[in-house]
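Excerpt of the complex: some chains, original placement.
Lettered A and B in written order, each chain numbered from 1.
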Amino acid sequence: MTEKISLTELQLIIRDSLYLALPDAYWIMAEISELKENNAGHCYLELIEKHPEEKNVRARVKAIIWSKSYRFLKAFFENATGESLREGLKILVRTKVEYHKLYGLSLIISDIDPTFTIGEMAMKRQLVIKKLEQEGVLSMNKEIMFPAVPQRIAIISSKNAAGYSDFINQLKSNSFGYVFYTALIESSLQGIETELGIINALDRIALNSHLFDLVVIIRGGGSQSDLSWFDNYNIAYHVTQFPLPVITGIGHDKDVSVTDMVANRSLKTPTAVADFLIDSVNSAENHIIEISSEIISTSRIIFEKNKNRIEASAIKLFPLARIMMSHVKDKLSSEIIEVINIGKEFIIRAGLIPSNQKLRLASGAKSFSSGKEVALRRNGQRLITGTVNCLNVYDVMLKNLVNTLQLLNPENVLQRGFSITSINGRIIKNSDQIRKDDQIDTQLFEGTLRSRVIEKTGKGG
Amino acid sequence: MAKKEFSFNNAVLEIENILQNIESGDLDIDKLSVEVKRASELIKECQKKLRSTEEEINSIFKDLV
């Protein structure tokens, strides 16, 4: 300790030493633990390095982005990541170590690589999603039936948020005149208190869940909002486990947060949520109106059907009755015709009997008498032939008698030269009848001879 | 002989009797010619009878046919 130097001198030595030792700029990875903008537009940060498994901070340093760079870098970063630079973000920045005699060591940030942050955020987000998925709760809130009439709404927002008043105005001024019952449960929606605020709010609502149809989480409009607060595991988990459907309206143009993902529905803006609710109620009402008009038209159809049925019956009744009457009439007239025909036919048939009998009588009588006549004529014929035969027999008999007589007549015998010899009138047929000298008479055809027997010869003598 | 009492059958019997007598030759020569005469007469009577009967019948038949 020989030389005494002033603090300024020392600080300058440190500055020069550091400058000499670290002439280059370095790309470093760190997490923002604090961020402040001052009125001049400069941005003051505290960067730390933390191991996920450790509680304590391993390294810490102050950093500055001069307003000249900050205007450009902020826009560039937000544009690229959709996030504003804030506490808790991991960033990759180009820095140069500077040492200021008044403020000490700080890193001057001259450039920032948003892709690193995007990667980090995405990785973190993926881990959360994966965890929720592994726990099987990812879509639990989505599975809750959305109320047909979302009229009783628990709102998680902050009173002063522009989004909240937009939401309320949109709801109340709905052109349909629907009534919505809203209850605001306040919570911080950005920054580190977001997690606890939302979880507390959800817990309070859950205690009175029977009073509400759903929960709406809305945040003030504008694109500046930090979505990454809603990639928080605990918020997302609470949402998945919530007994009522949760609708988010935390608004982001590009990405959706994990909370948006697990919510029953997610819309870009509070106004959109309000419109959605109005639409839901409206579609519920329209549904009723549709049903009622369907009931009306169906009733008319039923009515007309029944009316037609009755009218058809009324129209059919009398023609049918008349047709039946005319059938019966036809049947009756055919019966009449049949009775007449059959009656007449019967008489004709009956009439045939006596006329046949008449014919038979005439022919029978005629053949009878002609038969008798034939028999008579035959008898007459028989009489004639019989009689003629009889007479012929007698005629023949008489002729035979005449012939016999002629043969026997002695006169005829004598004529032929025979003679009859007799004695004392008795005809001599045998010589024994006479004796010698008997005087015999011989009768000739003409004249008679008397002679004396001289000699007598015997038979064969 | 009264015509009314003439019997054809009796006449025929008598004729046949006469003819038998003649045939037998037992007859006396005097009676022979008498008998022949008698038979001849009877035959004539019979023929007459027959003819008259015939005529009668014919007239009946003429009426009948």
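Keep in mind that, in the parts below, a residue touches a chain if its C-beta (ideal position, glycine included) is under 8 Å from a C-beta of that chain, and two chains touch if they have at least 3 such contacts.
This structure is a prediction, so every number in the text was calculated from the model and none was measured.
Asker: Can you tell me the subunit counts for the whole thing, written with the labels shown?
Answerer: When all chains of the structure file are included, the formula becomes A x1, B x6.
Going forward, only the chains that are shown with their structure count from here on.
Asker: What is the distance, in whole Å, between the centres of chain A and chain B, each centre taken as the mean of its C-alpha atoms?
Answerer: That gives a centre separation of 138 Å.
Asker: Once bound in the complex, which stretches of chain B touch chain A?
Answerer: Result: residues 8, 12, 15-16, 19, 22-23, 25, 27-30, 32-33, 36, 39-40, 43, 46-47, 50, 53-54, 57, 61, 64-65 of chain B touch chain A.
Asker: What residues on chain A touch chain B, complex-wise?
Answerer: Counting only chain A, the residues touching chain B are 380, 383-384, 387, 391, 394-395, 397-398, 401-402, 404-405, 408-411, 420, 422, 425-427, 429, 443.
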